[in-house]
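For this view, one protein chain was removed and the others were kept in their places.
Chains: A, B and C, in written order; residue numbering restarts at 1 for each.
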Amino acid sequence: MTVRVLFFASLQNVVGSSELPFDVADGATASDLFQQLSLRWQGLGPYRKVLRVACGAEFVGWDHVLHAGDEVALLPPVSGG
Amino acid sequence: MTVRVLFFASLQNVVGSSELPFDVADGATASDLFQQLSLRWQGLGPYRKVLRVACGAEFVGWDHVLHAGDEVALLPPVSGG
Amino acid sequence: MVADLIQLTETPISVDDCLNAVRRDDCGAVVLFLGTVRNQTGGQPVDRLDYQAYPPLALTEMEKLAAEARAKWTLGNLALWHRHGSLGPGEISVCVAVSSGHRVEAFEAGRWLIDTLKSTVPLWKKEVGPDGEVWIEGDARV
Partner (left out) sequence: MVADLIQLTETPISVDDCLNAVRRDDCGAVVLFLGTVRNQTGGQPVDRLDYQAYPPLALTEMEKLAAEARAKWTLGNLALWHRHGSLGPGEISVCVAVSSGHRVEAFEAGRWLIDTLKSTVPLWKKEVGPDGEVWIEGDARV
């Protein structure tokens, strides 16, 4: 199945994009998605421990099960204000 | 000699005026002035312990010696803001 | 660099003037406090507040407050503007604004300035309501 992945801040430099579709196995979790993304863009790996993840514009845990068409956002530590 | 006395807030109700000339002996202090004012307006007495006094638009102590023409202000606890 | 703005007027306070006085390209934070006239106090309706000032001494004291705040914190600019005369509900009686590099200083200085202004500067308010008038003098109602 395909999900849409959003990248913010310096993640966009690592991936070279702010948003892209990505194929994962049925029943994949956010953690599975991140692992596969890290295989393709190895620069992502070190972010894992500081990232938050959202699905459908809501914060979720890494064990959140994804569905086809989900919008998954990878969120580095924030710096608004 | 004559000084000009300014009254603020509820002191104006006690004295019936916001400002008046008042005669004191040469060499009188702010404390002497207050004592004489209290003889004329007995309602002033209870204010003594909470009042501050200014002379020439500067805070002074009660032992401050007055001069003819001084502007002496009697200042209740403040409530701006 | 614009100078500090320290005013005591019977005319309305300009919040824009206060913000313009303190905003600076080298400061990342502005804290502004407005005191406004409430339409009630302790459940009793208030028609207006009459503010009285001893202007020359009040201005001197406000300038001292600004200098003391600068000695305590690293600040950009300050604005202290108090109004006197008769004010209706919702009107602004006092504006304190301060800028600084980062927000901690601006919050601390803003809070200290309004606290200290209220307890030291020769200004008094009289509450006027349907049941009469009362002067506020420190914690006392006279």
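By definition in this document, a residue touches a chain if its C-beta (ideal position, glycine included) is under 8 Å from a C-beta of that chain, and two chains touch if they have at least 3 such contacts.
Bear in mind the structure is a predicted one, so any value in this text is a computation, not a measurement.
*Asks:* Checking the contacts here: which visible chains does the omitted one touch?
*Replies:* In the entire complex, chains touched by the missing one are A, C.
*Asks:* Determine which one of C:T36, C:T74 or C:S119 touches the chain that has been left out.
*Replies:* From the options C:T36, C:T74 or C:S119, the contact with the absent chain belongs to C:T36.
*Asks:* Provide the residue numbers of chain A that touch the chain removed from this figure.
*Replies:* 6, 8-10, 13, 50, 54, 57-59, 73, 75-81
*Asks:* Of the residues in chain C, which ones touch the absent chain?
*Replies:* Within chain C, the residues that touch the unshown chain are 15, 19, 23-40, 89-90, 99, 101, 103, 106-107, 110-111, 114.
Keep this in mind: only the chains that are shown with their structure count from here on.
*Asks:* Connecting every touching chain pair, does the picture come out as line, ring, star, complete or other?
*Replies:* Graph shape, chains as nodes and touching pairs as edges: none of the named types, so other.
*Asks:* So, what's the distance in Å between the C-alpha centres of chain C and chain B?
*Replies:* Measuring from centre to centre gives 26 Å for this pair.
*Asks:* List, in ascending order, every residue of chain B touching at least 2 other chains.
*Replies:* none
*Asks:* Which parts of chain C, given as residue numbers and ranges, touch two or more other chains?
*Replies:* Residue numbers touching two or more other chains: none in chain C.
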